[in-house]
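Notes for the one structure printed next.
A single protein chain has been removed from this complex, and every other one stays in its place.
The first chain written gets the first letter, and so on, giving A and B; residue counts start at 1 in each chain.
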Amino acid sequence: MSQVTANPNVTTAAEPKVKSASPWVLAFRQVRQSKLAIFGIVMLLLMFLICFFGPFFSPYTIDTLNIRNGNKAPSAAHWLGTDNLGRDILLRVMLAGRISLLVGFVAMMVSVSIGSLLGAIAGFYRGWVDTIIMRIIDIMMSIPSLPLLIILGSILSDWKIPPSERIYIVMFMLGILSWPGLARLVRGQILSLREQEFMQAAESLGLRDSKKIFRHLLPNTIPIIIVNATLAVGGAILMESVLSYLGLGVVPPTPSWGNMISAANNLIDFQKRPWLWIPPGVCVFITVMSFNFVGDALRDAFDPKSKSKR
Amino acid sequence: MKQFLIRRILQMIPTLIGVSIILFSVFSMVPGNFIDSNQTISAERAAELKHIHGLDKPATERYFIWASNALKGDFGYSFQHKVDVTTVIDRYIWNSVLIAAFSMIFTWIIAIFIGVFSAVKKYSLYDGIITFIVFGLMSLPSFFLGLLAIKFIAVDMGWAPVGGMYTTGSSATGFAKVFDLLEHMILPVTVLTALGVGGLTRYFRTSMLDIINQDYIRTARAKGVKESTVIFKHALRNALIPAITLLGFELPALFSGAMITEKIFNWPGIGRVYLDALNYRDYFLLMGYLMFLSFLTVLGNLLADTLYGLVDPRVRLK
């Protein structure tokens, strides 16, 4: 970031008396004013509500199987059609949403918190702290996740952890596996930001390190964090399906968007039976999109100079 | 700078040793092994085979044997391919590098242009459409994109071959051979590029947005500098600085092979070989290949840091 003048955040810091001067609070205030962001939030809320309460209104249950009724196109009885075992796709999409939304958000939160925190610390302190964190990142990035996940799957299995509870561990695993990239991005920015004038001002004010990092440095990296987080939500939702193959994700018959999509991974289902993969695909799309709207508004909010003309 | 480089290069040694130890222990902990995956052989024969391949020794001893051989340039023997690991890697990796390099160039060029324009025309219809496409591509797994490309581009339109690297049985040489190769690269490179462009576009759009609102850009505009000069000369240059970190990630990506695309388009690359190796627990092949990649990862990160320091003079690397 080649900011020449002092960052306005310094102003907020310089006038600590002003109520709610925190950039975070300011940001949320501004998000409220963005129509797209409101739309995104409403969509996400709707998604949550439908997924958590929708199944109670469905005439079918997860155990309703009838293969003679399998692979049927959408109809009045089955609004979104049925899969190869004759299960109602609509019900499955809603049930899957419970898992997938949770997985996507938790994994993203974990990845973003670890990644931005460690990245900021490494960039701020430099020296041996940086060296250690960066070498850990080098190692993390060199170690392939698949074999690690296979091992984790077998350890959990050996410890007899019930398959239905493993998903909670998985959410964290997904987050833990994906933080190093973000950490490097954040660190790179912080390395540059910390040399800027507004930080010299912060220095001369004698602010505590934690305040410098959280109030002045990290807010300036928010744009890149938001991009990363948006991409991470979608990534985690799709990645979950792979983890279930390794005994780490949800266990069938419990559905997830990821495993519903990849169940239709052949040319024939792809061409002949779009109702198998379009509904979960659209759900992932809406989720990621809505999240991105919120993210965009947040980004604008943190960048007071950006006056978007809409 | 010189001191920084020397120190970082020296640091690579313990890092790589650490990686090799972790990788080796990971693979000694992964359940199952190549020999037991063949259920048809007797327990005696399985023991015999493990002895032949040295798998009957304790993991620590195996590590030191592997490490000392590796230092001599011998990375062991692939169970599946029954030849040296280096031979297997050499057979496939260059094919992967070929498509990876092409798609990387396209990805960056396209992502920069799209990113810049969506930033300049923020919240316009154009920006909206791009955002829509980017997230649409992200919401479906890449094999769908591959299948789509095969269906429409190759089978229905006949614009490109379905898969493979050269026309089967072709004895073309020289220019004709290169042309044949390029024709076969259309589909995989297109799909790889489409997959890579999405995320990168978001990054460029974001850093561009950051820069455009900076005071010096406003100053430049106020001075009456042409808009295109402002964008491409002043803004883009600075917007690309954070991208250097991303560029560092691309070095290992160049060699790591695109597994799904290679598989769908039948491209004889290393990605597929790696996955098979993992599925069949071909440990020496996995070790050799992954050590090579981690060397590139570490090197890529070093390059990124060095470049970062060079490009942005304010960054002081201690």
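What we mean here is this: contacts are C-beta pairs under 8 Å (C-beta built on N, C-alpha and C of every residue); 3 or more make two chains touch, one makes a residue touch a chain.
In this section, contacts and distances are computed from a predicted model.
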Hidden chain of the complex, named as in its UniProt record, picked from "Peptide/nickel transport system substrate-binding protein", "Phenylacetate-CoA oxygenase subunit PaaC", "Alpha-D-ribose 1-methylphosphonate 5-phosphate C-P lyase" or "Cytochrome ubiquinol oxidase subunit I": "Peptide/nickel transport system substrate-binding protein"
Displayed partners of the chain not shown (whole complex): A, B
From A:S178, A:S256 or A:S290, residue that would touch the chain that is not displayed: A:S178
Among B:L195, B:I231 or B:L290, the residue in touch with the chain that has been omitted: B:L195
Residue in contact with the excluded chain [from B:G76, B:G115 or B:G146]: B:G146
Residue among B:G76, B:G115, B:P161 or B:G288 that touches the chain left out of view: B:P161
Identified contact with the non-displayed chain, of A:V25, A:L46, A:L65 or A:L205: A:L65
Residue ranges of chain A at the interface with the undisplayed chain: 63, 65, 67-68, 70-71, 83-85, 87, 141, 144-146, 150, 153-154, 157-158, 162-163, 177-178, 180-181, 228, 231-232, 235, 238-239, 241-247, 251-253, 262-263, 265-269, 272
Touching residues (missing chain, whole complex) on chain B: 30-33, 36-45, 48-49, 52-53, 77, 80-84, 91-92, 95, 141-143, 146-147, 150, 154-155, 158, 161-166, 168-169, 195-196, 199, 246, 249-250, 253, 256, 258-260, 263-269, 271-273, 275-276, 278-281
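The rule is short, and it goes like this: only the chains that are shown with their structure count from here on.
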Distance from the mean Cα position of chain B to that of chain A, given in whole angstrom: 22
Touching residues on chain B, where the partner in the complex is chain A: 11, 14-15, 18-19, 22-23, 26-27, 29-31, 122-123, 131-132, 135-136, 138-141, 143-144, 147-148, 150-151, 199, 202-203, 206-207, 209-211, 213-216, 238, 241-242, 244-246, 248-249, 252, 278, 286, 290, 293-294, 297-298, 301, 304, 308, 312, 314-318
Residues of chain A that touch chain B when the two form their complex: 1-5, 126-127, 130-131, 134-135, 137-139, 141-144, 146-148, 150-151, 154, 181, 184-185, 188-189, 191-192, 195-196, 223-224, 226-227, 230-231, 234-235, 238, 261-262, 265, 267, 270-271, 277, 281-282, 284-285, 288-289, 292, 299, 303, 305-310
